[in-house]
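Part of the complex only, each chain left as placed.
Labels run A and B following the written order; every chain starts at residue 1.
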Amino acid sequence: MSKKRIAILTSGGDCAGLNAAIRAAVHRAHRLGWETIGLINGTAGLLKDPAQYRTLTPNDMDSYVMRMGGTILGTTNKGNPFAFPMADGSTKDLSGKIIDGFRSLNVEGIIGIGGDGSFAILNRLAMQGGLKMVGIPKTIDNDIGMTETSVGFDTAVAVATEALDRLQPTAASHDRVMILEVMGRDAGHIALAAGIAGGADVILIPEVAYNLESVAAKIKEVKNTGRNFALIVVSEAVKTLDGGKLELEYMGGEKRYGGIGQYLSNKISDMTGSETRVTVLGHVQRGSQPTYNDRLLASAFGVKAVDLINEGKFGRMVAWSNRQVIDVAIEDAIKAYQQVDLNGTLVHTARALGISMGD
Amino acid sequence: MSKKRIAILTSGGDCAGLNAAIRAAVHRAHRLGWETIGLINGTAGLLKDPAQYRTLTPNDMDSYVMRMGGTILGTTNKGNPFAFPMADGSTKDLSGKIIDGFRSLNVEGIIGIGGDGSFAILNRLAMQGGLKMVGIPKTIDNDIGMTETSVGFDTAVAVATEALDRLQPTAASHDRVMILEVMGRDAGHIALAAGIAGGADVILIPEVAYNLESVAAKIKEVKNTGRNFALIVVSEAVKTLDGGKLELEYMGGEKRYGGIGQYLSNKISDMTGSETRVTVLGHVQRGSQPTYNDRLLASAFGVKAVDLINEGKFGRMVAWSNRQVIDVAIEDAIKAYQQVDLNGTLVHTARALGISMGD
């Protein structure tokens, strides 16, 4: 009789800690006497015939791999398989093919490591095809609901804070205002945490509409105390009080993430007479080596995901809550987008330190 | 009329994030229109006449200082002031002199950044002298009760994990068993977190009595899977099942922290035939640059401590609980030594991954 086996895949934008989560699942499955297979490039691997995967053993994962960013399985974020964009501009429903692919694997259950977008697709596929799925939340943005934190966030903040640590001395050497644009999509978690830790004077996040006058006033206030530099952290999707009309104009009318740093740099320079410079942090936030926190979280999540399969609990997402790993309904998590709590300790801390939130 | 003012001091073993906590308090006090003075070398600065301190301004703290390990105020752990060890071998009660020193400062309240030992002394001084004290918990060991975490712990684990990342390749190159001895006093938090994150095969902590046979068996098991190296993390104060008699013998009969790594190295080498090497991490766990998490925690704590003084709430320790900064009675915190929760997620994760805890 052959061994029982489970499958694991990574989906959506990569981040640090994915390999540590895969490793933990492989180890846990191994302790239960199961085999683990890893799908190549997420659901894209299932569109191939035969489905593309590799068998994963504990020893494969234990040296370099668990310490590295990215995902050894590859990932995909090429589009919604229910309406997949084809080369000719049309869309096609590939869900049936993916479900067939899943079935061909002959597994007890599937662990999907993804963000809310991936979970929405995977869950719909699971329900349509009778698949048995468990989710592990990952995102540098920390915007997945029902969990305090997700794999990849801690590392992204660490990289952003390190950037502020590097920008401060050059800002001080040249009497400059340094603007750091960070990722985060529609949540300001990276900016807020890195901004406080990195000594920012201004932190702009999507949850708080900002106005340029407030920002400029803060910069002038800092200069008036005799400090010759200032640091601004801005999330990629901030909006002004007018609902972001100004930024939209600057971006050429097209809503997109990123690019706001330069706009801000130009404006603040004009309004304050300060020399400004902008740094757009970009993809180094994703690919860095995972911090110990991300590896710890990924390990706890990987173990729990396999435990859930072992208990026959599907349609669940593992989550972190009050020092424990728990599980929640994946449907609930998909609906619960997590933004910064404006009444929480971090926002209070920022404001109490005199950091301007731009309002 | 002169400004109101508060005092701040650091006490006990240093760690990363102290300067960030001091900085946050200075900023917060400044926003409230208060002045902050920092005592030099903790209570030792109060034994001088006049009391030694320096005035701290926000701009003093905002560039290098908040990003650096250690404490710009200096600290002391030279002994209990109620029975201070004198050069001639006698002890002397210096508490009255310290209380006089405190009074001479003419402050609204005192923030003491310390561990449980420092808090016990400071709280006793406060009660005896009618002093108004608020505590900020710091310790790399994370053994202070009533708070999920303390300033300095995150950085210590990061440094310990990094050491494992560096030991793994050399272990694998030479077919070796690498033993990393970490700090933590009578709590295994550093070893447990770093061990899971750093891919250890064995994690020995004071909370779990170990026996050498179990450790040796795990090492042999790893080798039998075809993996040519193994990693062991050991807390400085672990004990064998016989209550630590063996280690005591090895240490020459004197109970102390540290030194166990070499003992383990000798024994495991003998019992498994493996080549072993030991690394004692030591003081680099203390002095490293604070991680963003330690700076974030320190910032939230520094703000809250000043807020408590502002609210007239004394005899309190700020604490972290369920994503929030709260405050607890400092007396309760002193009594509640925090060891590793053997039923918690981390221990479950370790065991589920097949990590041996030595039992």
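Just a few scattered comments:
Rule of thumb we're sticking to: a residue touches a chain if its C-beta (ideal position, glycine included) is under 8 Å from a C-beta of that chain, and two chains touch if they have at least 3 such contacts.
Everything quoted here is computed from the prediction, not taken from an experiment.
The complex is a homo-oligomer: every protein chain shares one sequence, and counting across the whole structure file gives 4 copies, of which 2 are shown.
The rule is simple: only the chains that are shown with their structure count from here on.
A rotation of 180 degrees, rounded to the nearest 5, superposes the Cα atoms of chain A on chain B. Annotation: 31 Å between the Cα-based centres of chain A and chain B.
Residues of chain A touching chain B in their complex: 20, 24, 27-28, 30-31, 58-59, 62-64, 66-67, 148, 154, 157-158, 161, 165, 168-169, 172, 193-194, 196-199, 225-227, 229, 289, 291-293, 295-296, 299-300, 303, 307, 322-325, 344-346, 348-349, 352-354.
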